[in-house]
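Here the complex is missing one protein chain, while the rest keep their positions.
Chains: A and B, in written order; residue numbering restarts at 1 for each.
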Amino acid sequence: MKKYWYQIKSKPIVLFSLVFLILPLFLNNDYAVYVANRGLANATAVIGLILLYGIAGQISLGHVAFFAIGAYSTAILSATHSVPVPIAMMCGILISCIFGIFLSIPSFKLSGPFLSICTVAFGEVIRQLVINMEWLTGGPYGFYHIPKLVVFGYSISDVHTWYYILLAVAVLMAVVGNRIKHSHYGRALYAINEDEIAAEVMGINIRRMKRFAFICSSFFAGLAGVLYAHFAGYLSQDLVLSDNSYNLFTMAVLGGTDSILGGLWTGVGLTAAPEIMRFLQVYYMLILYFIVLLVVLVPWSKITKDVKDIINYKFLHKSKAVI
Amino acid sequence: MTISTFFQLLIGGISIGALYALPALGITLIWNAAGVFNFANGDFVMVSCFLTYTLLSVLHIPFIVALLIIMVFMYFFGVVTEKIIVETLRKDNSIALKSLVCFIALSLFIRNLARFIWGTTPRTVKNPFGNNPIVLFGSVYIMPHTFWIIGISCTLMLILVFLFKFTKLGIAMRATTQNITVASLMGVNTKWIIGFVFGVSSIVAGFAGALSSSIFYITLDMGVMFGTKAFASNVIGGFGSPVGAVVGGLLIGVIETFGASLISSQYKDLITFALLLLFLIFKPKGIFKLEVAQKV
Partner (left out) sequence: MAILEIRNITKRFGGIVALQEVSLSVDKGGVVAIIGPNGSGKTTLLNVITGVYVPEEGEVLLNGNCIQSLSPEKVCKVGISRTFQNIRLFKKLTVLENVMIGSHKLYKRGLTEIIISTKGFKQEQEQHKKRAMELLEFVGLKGKEGVKPENLPYASQRFLEIARALASEPQVLLLDEPAAGMNAVEIEHLIELIKKLSKTGITILLIEHIMGLVREVTDSVVVLSYGEKIAEGNYEDIEKNTAVIEAYLGKGAIKC
């Protein structure tokens, strides 16, 4: 453990950890903590999406499918087949990763809108399967009585305990995500995103890297899913709605596309926002997507540059730099 | 299965297929002209459906007039979308990715706007084509809307073909599609043309919506269904090929109708999505294969 604390040097993540360590003190009811838990689970899932979309450039709009596969797998194994919870959780993540490998195959030949609709179709197929395979998943009636996680004889059911577990997982996964991003794997993913042919000529195995990106994304989402199953205690088919995939995607975009820390913040933020903004009702969604359009379309770097120039030139009377 | 059932299903399938083919055609138009994928196309259809509902069931405007109003509205809707998203991103390096994100956001925005205006209750429109089945031959009964849908769709497609092949505007459009720089050098107002193409694509989607409203429940989620099926039509027929879009659409309509009757209507959508996945994985270029060469 000590090794990790020494290595978490980057300030943004420390800020995040501190804010969220103190947060429960301000949340006065259990439901708020439960929402925060969901937010942290989403944040973990978003990390995977950021690696896949923000860095590798593969648009994945069926992300919630991996979350659901992880959640339902662990639920079915631990409840229906009495598999010990930790093993069921690991299996859940593994099964999610296998589906991730499967989804990576179309990415070898497809790109852009083709791939994105492929992921939508994938998400839809998973959704249809969850809804229709009632005998397995409980379908519209939901899946109840998921066993609690038991660690060293202590059954984890308190919402506050889960909060700290989920926070630790989210922070840990963010560190892992950043390490991947700043390694040669991360650079290779950026390269593939931009120019596949040039990347291949530089010695990067495109298929291997894409498969890696998809496994990453399904790993993080699957992990989030298995944790969700055991802290929520039940699963409903609302989990697999395509809206949730779009939400995850929006979180990735608004967090700065390739910023893992940004994804953490928006992951929690956009999960909590609908709850906080209940008074805004339908306006909330409209404003949200309007903001997404603003974020993408407005040339922010140009505006900040122009603003800086105006401040420097007009107000501080610095002379214009000679180029 | 009797012959008459077969024909009934076939013609029904073609009719539904036409409804998928129209937005698919719209996607192809925009893709060829501007190089962007209108992810929100399905939601354009949805908006047109709700609009038809308001015009027909609430304001009791006759169908023909409603169609005209929808055409005008959708045209401007399309042009405005183009101005906001495509114009802004024109000079951007990663226009493909960014425009996709924008259209996804637009799609969700439109859906929520529709929810805001019309609420979440599914709507229905009284069938403007009447409910008396027409006898085709033998014991084959076809509902009038089937004919009307096929007829109107065909007419629309023929008009488009005429526009593209035989008018000066059509030639300008095709030139813009193939080489925007040279086209503008030749005096074509390419900025306006791309807006126009968006407008035409929206009108086509509008027709699909207006016609669909007579047979489907109008819900907020229709957009996803239409969008994905239109895309499936494109993929199966060959992305970028207008003929492919139409053929693909008809194929999907027919397969879906037969599948619903033979297997189960519950799994109808699953069949289409599975088919789409299979095509994307194994035959992404579709039936009318299009080679896209990349210069190294």
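One rule holds in what follows: contacts are C-beta pairs under 8 Å (C-beta built on N, C-alpha and C of every residue); 3 or more make two chains touch, one makes a residue touch a chain.
Since this is a predicted model, take the numbers as computed values, not measurements.
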Of the residues A:L61, A:V120, A:I204 or A:L239, I need the one that contacts the missing chain. A:I204
Since one chain isn't shown, list which residues of chain A touch it in the complete complex. 7, 176, 179-180, 183-185, 187-188, 190-191, 193-195, 197-206, 212
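Criterion: only the chains that are shown with their structure count from here on.
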Would you kindly tell me how far, in whole Å, the mean C-alpha position of chain B lies from that of chain A? 32
List the residues on chain B that touch chain A in their complex, please. 37, 39, 84-85, 88-89, 96-98, 100-102, 104-106, 108-109, 112-113, 115-116, 224, 228, 231-232, 235, 239, 266-267, 269-270, 273-274, 276-277, 280-281, 284, 294, 296
As the complex stands, chain A meets chain B at residues 57, 59, 61, 105-106, 109-110, 112-114, 116-118, 120-122, 124-125, 128-129, 132, 197, 242, 246, 249-250, 253, 282-283, 285-286, 289-290, 292-293, 296-297
